[in-house]
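Below: the structure, in structure tokens.
Every protein chain except one is present and positioned as in the full complex.
The block that comes next holds subunit A.
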Amino acid sequence: MLAYRRLSSRPFASFIRRNSSVAEPPPPEGHLPSVATSQILRSTKERALRTPGLVWNDEENSNSVGRECRKMNLYQAVRDALRPVLCDDTAVVFGEDIAFGGVFRCTMGLAEEFGRERVFNTPLTEQGIAGFAIGMATMGHTAIAEIQFADYIFPAFDQLVNEAAKIRYRSGGQFNVGGLTIRTPTMSVGHGGLYHSQSPEGFFMGAAGLKVVIPRSPIQAKGLLLSAIRDPNPVIFMEPKILYRSAIEQVPIDDFALPLGRAETLVPGADLTLLTWGTPIYHCETALHLLADPPAGLASHVPAALRTAKVELIDLRSVLPWDADAVAESVARTGRLVIVHEAGMTAGVGAEIAAEVQKRCFLRLAAPVKRVTGWDTPVALQYEKFYIPDAVRILDSIVETLSY
């Protein structure tokens, strides 16, 4: 248990003021670990094969010995997941421009390999795509639809919330759309602006019947997508678009599954739980480095006693249903929770998690649950860097929470 409390209620307030006049911006790649150098990414075959929770989907053996991996980025891993699925004849992949790869190249070459009848372009018609996919799935098909950007999912919101999520329930179990998976790129890209950088996962959180999954890396993307497609429930699979090319791992080439609805602890710790999913994982990793070894400009704002704090970093992975047990278990140990997400704060996923955690861990909490999120504004183009919670804002919240 950490002994310091209330060293400062706003440790970075003065820092922010002072730095507003700094002339030289940091280099674009930053001074610190980023996605390219992240220790979270499994860049060797040995580490890739030891991915926690990984279950091989082939029958021969459950052994990892002798398995091959290939270096892939996230979009290649998505494509790699779609190939074994398409070996099932009833599986169909469709969406806007996906026949020639889609805007992020996730479906490249699939039309040539599996036929244009099974991998095809649709009109620009999101509500129609969702409805059409639901119809197919009710017939027992594996329908894998792409909504080109998560920002465009709103016309399909009715179909997903009212039809896909409810069909099993309202038909008394006679019909289901378990074969339905909606893939969609999500989160910010740095310059996406209002309609290409949103994170709409929270809007689906109340739609019992749906699952919402967000991977952080190529291995995660492949394993979770394979699980999402084969899960007998409709799944919205949101792929952090900035990671498509920047996140690179050794990815097992065999067919494997990672569990839905389960969080993963990336860095174990005892003093504070840092919970996030998707892109901000890497900002959180950077923040942990800043905390342990603050650069000169930040050092005065990170009390020395806090620098040895053990922060537990958790990737939630599934937003619906979310792994409340794992989060509550962690918070019960650490007594502190900081939640990071890109969507705005009001009624975001963090609000739901904070409410549940305060209920489950009320007497264990040593500090209020802190949310580091986008602002409650649109994601405006020129302000995007300010909108997205970055490593410094996360560090600020960690220090504030640790020293509460």
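By our rule, a contact is a pair of C-beta atoms (placed from the backbone, for glycine too) under 8 Å apart; a residue touches a chain by one contact, two chains touch by 3 or more; residues count from 1.
Everything below uses one rule, namely that contacts and distances are computed from a predicted model.
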- Between "Pyruvate dehydrogenase E1 component subunit alpha", "Trafficking protein particle complex subunit", "tRNA (adenine(58)-N(1))-methyltransferase catalytic subunit TRMT61A" or "Vacuolar protein-sorting-associated protein 25", which matches the UniProt record of the unshown chain? "Pyruvate dehydrogenase E1 component subunit alpha"
- Task: Tell me which residue among A:Pro52, A:Gly109, A:Gly190 or A:Pro232 touches the hidden chain in the full complex.
- Result: A:Pro232
- Of the residues listed, A:Arg170, A:His191 or A:Lys385, which one is in contact with the missing chain? A:Arg170
- Contact partner of the left-out chain, one of A:Arg42, A:His141 or A:Arg336: A:His141
- Message: Tell me which of A:Ala133, A:Leu243, A:Val327 or A:Val379 is the one touching the absent chain.
- Response: A:Ala133
- Note on the structure: Hidden partner sits against subunit A at residues 90, 92, 117, 122-123, 125, 127-128, 130-141, 143, 158-159, 162-163, 167-176, 178, 208-209, 211, 231-233, 260-261, 321, 324-325
